[in-house]
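Would you mind keeping the following structure in view while I ask a few things?
All protein chains but one are shown at their positions in the complex.
So that you can tell them apart, the chains are marked A and B in the order they are listed, and the count of residues begins at 1 in each.
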Amino acid sequence: MKSGDHLSRWNGGELYRDLSRSNLVTSRWWYIGVAALLAVFLWGVCAFVYMMLTGIGVTGLSRPVFWGVMIILFVFWVGLSHSGTLISAILRITGANWRAPVLRGAEAMTVFALMVGGLFPIMHLGRNWRFYYVIPYPNERQLWPNFRSPLLWDGVAIATYLTGSVIFLYFGMIPDLAIARDHSTGWRKKLYTFLAMGFRGTHSEWRRYHAASTLFAVLIIPVAVSVHSIVSWDFAMASVPGWHSTIFAPYFVAGAIYSGIAGVVSVMAVLRRTFRLEKVLTPLHFDNLGKLLLTMTLVWGYFYFSEFLTGWYSRFPEDYAVSSSYFGHYLPLFLVMIVCNFVIPLPMLAFRKVRRSIPAIFAVSLVVNVGMWAERALIIVPSLARRNDPSVWHGYFPTWVEISYITGSIAFFALLYVLFSKIFPITAMSDIKEHLFQLTDRTIGRATVPTVSGGESAEEGEGP
Amino acid sequence: MLDRREFLKISGATAFAALFGGCERMPQKLIPFVIPPEHYVLGESLWYASACRQCPAGCGIVVRNSAGRAKKIEGNPLHPVNRGKLCARGHAGLQALYHPERLGRPLRLDGPRGSGKFKEIPWEEALNLLLSGLKKVRAEAPSSLLMLTDPMRGHRNLVAARFMKGFGSPNRVAWDPFGQDAQLAANEAVYGVRDLPEADLAGTRYLLSFSGDFLETGISPVHYGYAYGRMRQARPTVRGKFVHLGPRLSMTAANADVFLPIALGTEGFAALGIAHVLVKEKLTRAAGNASALWEAGLKEYTPEEVGKRTGAVPEDLVEVAREFASNQPGLALAGDGAASCTNGVFHLSCVALLNVLAGNVGKTGGISFPDRLAPFSGRGAEAGLLLPPPGSGYEDVRDAIGKMGKGAFRLAIFSGDTNPAFTLAPSLSFREAFLSVPMIVSFAPFLDETSSLSDLVLPTPTYLEEWWDDIAPVGHGGAVTFGQPVVPPYRDTRPMPDVLIAAARELGGPVASALPWGSSRECIEKTYAGMGIRLEEAHRDGGVFPGKEAASRPAPKAGKPSLPQVSEASFEGDPARFPLLLHVYPSISLYDGRGANLSWLQELPDPIATAVWRNWVEVNPATAAKFGLSDGDGVTVSSPYGSITAFLVLHPAIAEGVAAMPLGQGHTRYGRNAVNRGDNPYRLLPSASEGASRAPARQSTRVSLARTKLSGALVRTVSTEGQWLYENIL
Partner (left out) sequence: MKHRWAMVIDMDRCTGCGACVVACVAENNTAVVGEEMAAQGRLMQWIRVVRYWRVEHGETRAVFVPTPCMQCENAPCEIVCPVYATYHDEDDNLNAMVYNRCIGTRYCANNCPYSVRVFNWFDYKWEKPLDEQLNPDLTTRSRGVMEKCTYCIQRIRRGKETALKEGRPVRDGEVLPACAQTCPPGAILFGDLNDPESAVSRIMKDLRRFRLMEHLGTEPRTVYLKRMRGPGR
């Protein structure tokens, strides 16, 4: 058998029909799903409007717990956003040849999670209608934002990451849009024609495409790492016991990658089921993602342990007040975190059976994100609730408004995803094509297995 | 006719005004961002000197008036009582002035009596009603007029007393729940002076307090607070030591160097134990008859014996006695917690005995009796009206209630600076008796439990809107304080003396000649003109301050002390059913309850419990454990006289077997801020009097506690977990 045989079993139209089924059929369930998500999302919007009209006091915040669910959600979604682009970039660079079906879904996740997460720092402002005060431009107020504040670093980092991720997503999608253009009609044809920017798949186009995508992948990695480092510095730069820790930046990055990979797994499992992508998203992919997730479980566990140990062991009164509250008032939250982030995933993911069973790994990935939510809550709330001055200690529990934000943000994220997958090719068809092109059947003993010949980097002239 | 030039001028001016009018509004619209508004908004304001009437201490104040509105009250720096300082209650006087629920028009009952339903009527009609009532009573039986007021001083009392005398009724009752009868009686017994002493805290080296409350709700908290600060840190080498004995670590006790917990109602015995050591170890400085005291029974009060009675550690008593004797001058003081026991005079006499034994009488840094009436020498009987003794009037109130029940009164005039329906024990049935008086006229700025029983309510101004005069009970240094309106009267109100003067004029006869003035102002002028006081200057300074202490009166008995009549405190209720002793104390912010309608005071955390807006009961953690109660639980507090609910606060430094409650909350009628703030602890109290002085004995009942479900929770402003971690802030 020769190179390209695998590819020859498909043609472009088939590939499009098979891999972008979501773009072609719209069932009743889709409308019901979108309506439900929209309702939950709008409920969250209503809660926000209510808060904006009445005051931040409708939340459960107090002195000293000035930050609560909104900031937890911010960190959570930004964390979730991590893996998409980062994984995609790392996989591209390292040439993990199983990556292809995962890429688009992961990248889209990054963009949407960032869009959701980025809302919360603005929402949580006491005067959110004045959020533009932080934007540096000459103005009649004669003010300039204070670049010593980590909040500004944060704004800059997130804006950069969002821009980068959007470009990364779009750029990777161009060949697929070209395929879609060639096989669609009506408004879709017009849309794809516009967005594909005349990509025809010529030799030079592919060459430039590959060069640029590698460059993007290399550039986006430091941005991704810096974003979550800076998010962590919102906390670590403050003189708040429980926050003020040098390990926070790598720890947050690790946590973000952890929750991000779990997010990718969840999303992949859902996409596979919904859009019948069983052919391209095989248990092998989940196995590989599961291994990554397992690695991150260990990394996260290591970071958490070393972060916690220093605060608890040193017994500095203010640090101890925070870490000891994990075993007191905040024990339930602490248990949720430890169980969901470590006790469940570690043994489960150690088994190949679990990793290859899509329902099982899907469940684990959800559990991990529940745990990561608890982890963020545990970082933010007890540290504030047990401030240096013990006289002001005060509890915190979210009100219905904040709970609406939690549900609303999930719905908003899902809604964006559902709409995206309705409009754009949700799997990286060209990458799959490329992968197929490289596949050859090889006979080992009596079995014939598909193997990859050559490296990942498409050499010149080998484009499909 | 308007010529062209004129027209241009006018239109120019209009345009200019419009332009600049616009400019003036701009700061509100165009927000200045770089400079905080505090940096340029400065207006001129005037400060008027006046006097405070939030409690009977008689502090001098200055009030900032800006654009015709009172903005801030501060202490009058010239005033000898408070020296520019002011307490929380003093500041909150502004809220009384601008209270949304203040009465602005006379009210006439518009519903069943006691229902609190009124309708507004014009002053003319109200005065006619009052006059017709007075005329009718005078025609039938003048002595059936009752006047129930707060203990007034100065011309307010002069007018009220002369009105009653001229009218022909002896039934004038002045009720102050925290009157100083026991103190007066004890001072008469031990020092031979029936007056309040001046305690020189600032000069003392050793302060021995027996349930003292001089820093919070005692006779003059700002005066003593100021002196306390000086006692501690104003002398280069001396820091006065402060030892407190009492059942509860109160705010005052919290400031002591040494707090020695003793059982409720045993202060006198603790004092005797110390006196025993003084005499035994020959540490006394009193002349003469220490041995007579010893033989008269003092020898029995050995520290061990006293320790058994009081729960004090005998060695502590010995040490305190030695220190008290060796640190001269020293000072022994007792507070309301001791005075309002059923044997309050005994306690106070024993404490006074310590001053005598240690030779603290008439000394700097000790006890002295400045002649409070010195400014009025030559005023004869009037002096006693301008400055009546600071009693509680409890006997008179009880008599009056008895007579009300018998139908002896046809008309009652009530002045709303006191609130008997709230502060009297329920077993006296004041409300029912009062309502049996056919006509009740109240002079009040607010509708409270008592004034809402009236048929006619005449709104009075607050003390910030009237002309008045005052002589402080302690620390006045011979000063007379003058109050003046610091703002134009805010509502359509009239001061009670003015109404009485006007009514007397209308009534004619002896009552008219008893009040020969046209107004309060004239009354004050005439009264003080004889003393050579020029009111213009006095009002500028807020009073007349001689600048030196009035000559001290001798304490004739101090040379020959005798052993006070020993008596035990008694507590009502069966110890098996009611295992705890109830200790009630005035709230520092609400006082006897009069501050409860002011939100600043409701939101001022209690110094010890740190609670706001609600009532609570304090017990020792060990006691709570016995009842199976924990911090923050809702409990029912039951005495033989009633039961109320409150939230439980664990107080780690209160004697076991004692339940303590602050007074002041639990109003049923006193406006939004005051009602629904828990129950009124006065409702637990028996109607007992102190044995010797007939003052109300509040520390006189036993109670039991039972868990109960209460909605909400007590708000404490200091974390109950964090309150133990003082080291964390260091």
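The definition used in the following text is that a residue touches a chain if its C-beta (ideal position, glycine included) is under 8 Å from a C-beta of that chain, and two chains touch if they have at least 3 such contacts.
The structure displayed is predicted, hence computed values, not measured ones.
One of A:L125, A:I247 or A:V270 touches the chain omitted from the figure, and that residue is A:L125. For the chain left out of this panel, the touching residue among B:G111, B:G229 or B:G628 is B:G229.
Residue-wise, the contact with the chain that is not shown comes from A:A238, picked out of A:M115, A:I167, A:A238 or A:L298. Seen from chain B, the chain kept out of the figure touches residues 31-39, 41-43, 45, 66-67, 69-75, 82, 84-88, 90-92, 94-95, 97-100, 215-216, 221-222, 225-226, 228-230, 232-233, 239, 241-243, 249, 251-252, 254-255, 257-260, 316, 319-320, 323, 490, 588-589, 599-605, 607-608, 610, 612-614, 652-653, 712-713, 715, 717-718, 723-726, 729-730.
Listed by residue number, the positions of chain A touching the unshown chain are 54-57, 60-67, 121, 124-128, 130-131, 133-134, 141, 143-146, 148-152, 155, 234, 237-240, 384, 387-389, 391-392, 394.
Just so it is clear, only the chains that are shown with their structure count from here on.
Rounded to whole angstrom units, the spacing between the C-alpha centres of chain A and chain B is 66.
Interface residues of chain B facing chain A in the complex, by the touch rule stated above, are 31, 33-34, 718-719, 721-725, 727-729. Residue ranges on chain A touching chain B, taken from their complex, read 141-143, 317-318, 321, 388-394.
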